[in-house]
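There's a structure below that I have some questions on.
A single protein chain has been removed from this complex, and every other one stays in its place.
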Amino acid sequence: MNPQTLLEGLILSLVAIAGGAVVLTRDPLNQALGVSFFGLMLSAMFYIFQAPDVALSQMVIGAVALPLIILLTLARIRRNTK
Amino acid sequence: MTTYAYVVAAWLFAIGLFGIVTSKNLVHMCLCLTVVQASTYLLLTGVGYRPGGTAPIFVNLPAGAPIVDPVVQALMLTDIVVETTVVALMLALTVQIHKKTGNCDPNATTALQG
Partner (left out) sequence: MKLRLTLFGLGICGLVALYGTVIAHMPGPGKMHSPYSRAINKLCVPQRHVTDAVTAVNFDYRGFDTLGEEFILFASVMGTLVLLREAAENKGPLSGDSASEPRNVRPTEAVRVTALALVGPTVVFGVYVVTHGQLTPGGGFQGGVVLATAPLLVYLADDFKTFKRITSHALIEISEAVGGGMYAVIGAIALVLSRPYMTNVLPLAQSGGIASGGIIPLISIATGLEVAAGFVLLLYAFLQKTLAERESS
């Protein structure tokens, strides 16, 4: 088993664990962090599977845009509740 | 490792769907949908990957080297960016639903209200 295959197996397992964690976290605020981590794992997965274009796209979206939009949504919902 | 990628794709699809079915919060539901979406990325990556292949960037490539499929990568690339704006649209709908009904529980907003 060469190192590339090992790395592929490892990153796929991490993606599976992170995806499960995102779903099973019931509090949306904690979930925003989970989504960020899941995005980072997906990005590493694309990089290891030789898709640098997709990895770049996923990195910016997963690390910045999506968690920020979630946090701002939660802030708005909380403010409307008051 | 491509077979394992297909298995992980099925797992993400199933767990994401489970999250949607049992969700108690619309924001949580939207994020479960992004996990379901990610399962398609794994499937496409698995389809396009070739063991020992290199990325389809034709700079200083040795002749005859195996190259991964660029078509599926192009499919995923646009989808990742567009998906985020669609999730933003769904979250904006969530904000509006919360404003109208006062809560975010999908079970409480089943009936259409004028």
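Read from first to last, the chains carry the letters A and B; within each, the first residue is number 1.
The rule is short, and it goes like this: a contact is a pair of C-beta atoms (placed from the backbone, for glycine too) under 8 Å apart; a residue touches a chain by one contact, two chains touch by 3 or more.
Here the structure is a predicted model, which means the values were calculated and not measured.
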item	value
Which residue of B:2, B:37 or B:109 touches the chain not shown here	B:2
For chain B, the residues touching the chain missing from this view	1-3, 6-7, 10, 13-14, 17-18, 21-22, 47-53, 55-59, 66-67, 69-74, 77-82, 85-86, 88-89, 92-93, 95-96
For chain A, residues in touch with the removed chain	51-57, 60-61, 64-65, 68-69, 72-73, 75-76, 79, 82
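Assume only the chains that are shown with their structure count from here on.
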item	value
Distance from the mean Cα position of chain B to that of chain A, given in whole angstrom	10
For the chain A and chain B complex, residues of the former touching the latter	4-5, 8-9, 12-13, 15-16, 19-20, 22-24, 26, 28, 31, 35, 38, 42, 45-46, 49-54, 57-58, 61, 65-66, 69-70, 73-74, 76-77, 80-81
Touch list for chain B against partner chain A, complex	1, 4-5, 8, 11-12, 15-16, 18-19, 24-25, 27-28, 31-32, 34-35, 38, 41-42, 45, 48-49, 51-55, 57, 68, 73-74, 76-77, 80-81, 84, 87-88, 91-92, 94-95, 98-99, 102, 104
